[in-house]
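Here is the structure we will look at.
Yeah, one chain of the complex is gone here, protein chain that is, but the others are all in their spots.
This part shows subunit A:
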Amino acid sequence: MGNRCAVVGVGQTKYQTKRQDVSIAGLVREAALRALEDAGLTFGDIDAVVIGKAPDLFEGVMMPEAYLADALGAAGKPMMRVHTAGSVGGSTALVGASLIQAGVHDRVLVVAFEKQSESNATWALSTHPPFNASLVVGAGGYFAPHIREYIRRTGAPGHIGTLVAVKDRLNALKNPYAHLKIPGIDRAMVESTPMLWEPIRYLETCPSSDGACAMVLSSEAKVSGTPAWVHGAAMRSEAMSRAGRDTVSPQAGKDCAADVYRQAGIADPRRDLDVAEVYVPFSWYEPMWLENLGFAAEGEGWKLTESGATALDGDIPWNASGGVLSSNPIGASGLIRFAEAALQVRGMAGEHQVDGARRALGHAYGGGAQFFAMWIVGSDKP
């Protein structure tokens, strides 16, 4: 795994539907400056900058990394951009970490963002080129059939999705950066909202958010402040059109989890981890990923959700921050998962802190569930 790497600074913007008070550059700077402040550093202390961003069609800014380089203090330094669809935030953290682990740099600033209000992501994800029929509308239209298949295979009762929708939004009430704040949310409220892409209801989907997240990653020699140590880091992808591809529990997700657990010495993720921040943009993806990531046996993920184990007071809280269901600046959503995992093991998660969290999983997935990025961070040096 190379040299030791630690998170020493985390910065987030408030996530909301429209950040009309800042430009894209202003938005990423807000997160970056907060991360630097957390680390007690300035742009001058940074060796390289890695920028993550989902499709350029979302804002219509082609190669935004070129435009943002000097806004992030990257003049005269190595700068690169990562793009792995929805998992990009996670991949960005891992590319940044690899520069430390490889001994290339001592301090790397990783930043990811989305300003969804500049256009419409559903439009940008449904480009409907010629020769094809126009049948899939947005991410919900794509993922709904796979959720339906999960429900059929496992016989999960229909209310599991609403439980997650409620739980994550209750957690969001404790997170000052979260976008959706719905006091008094309950199952009846979720169930009263319309089916957008059946079986996905309106309140079982993530919002569209503007926002940015940043982290300062450091080598062991340059650690400042309270570090979250990287115990494992892995990325996997798989072919979309492969015959026999399991779209409910993709092999790439299983392989990625196995790799990151092996690096971190995790035998049983439910027992050995204290908290997980997992990319759940539609509520049913919690039970699906519980199985894919080995927190529950195949077909049993929904029972774990139903038991309350993944709630903030459960034995393995998932998305204590409110997760993607509560804040979704797409390109940043994966990095937020990784950053929230780091905040937990640094003991700096505030009101949604899981008491005594020492090891945490950060997870992101993207595209047609064919890109995965994961890391495990811990309060102890690995």
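Criterion: contacts are C-beta pairs under 8 Å (C-beta built on N, C-alpha and C of every residue); 3 or more make two chains touch, one makes a residue touch a chain; residues count from 1.
Heads up, the rule we're going with is that contacts and distances are computed from a predicted model.
Chemist: Suppose you had to identify the omitted chain by its UniProt name; would it be "Cytochrome c oxidase subunit 1", "Phosphonate transport system permease protein", "NADH-quinone oxidoreductase subunit F" or "DNA-binding protein"?
Modeler: Matching "Cytochrome c oxidase subunit 1", "Phosphonate transport system permease protein", "NADH-quinone oxidoreductase subunit F" or "DNA-binding protein" to the record, the invisible chain is "DNA-binding protein".
Chemist: Could you tell which one of A:Leu33, A:Val104, A:Val137 or A:Ala258 touches the chain left off the display?
Modeler: Considering all chains, including the one not shown, the answer is A:Val137.
Chemist: Which of A:Pro129, A:Gly155 or A:Pro183 touches the chain that is not shown?
Modeler: Answering carefully, the residue with contact to the hidden chain is A:Pro129.
Chemist: May I ask you to list the residues on subunit A that touch the chain which is not drawn?
Modeler: Within subunit A, the residues that touch the unshown chain are 20-21, 60, 118, 122, 126, 128-138, 140-141, 144-146, 148-149, 152, 194-198, 200, 239-244.
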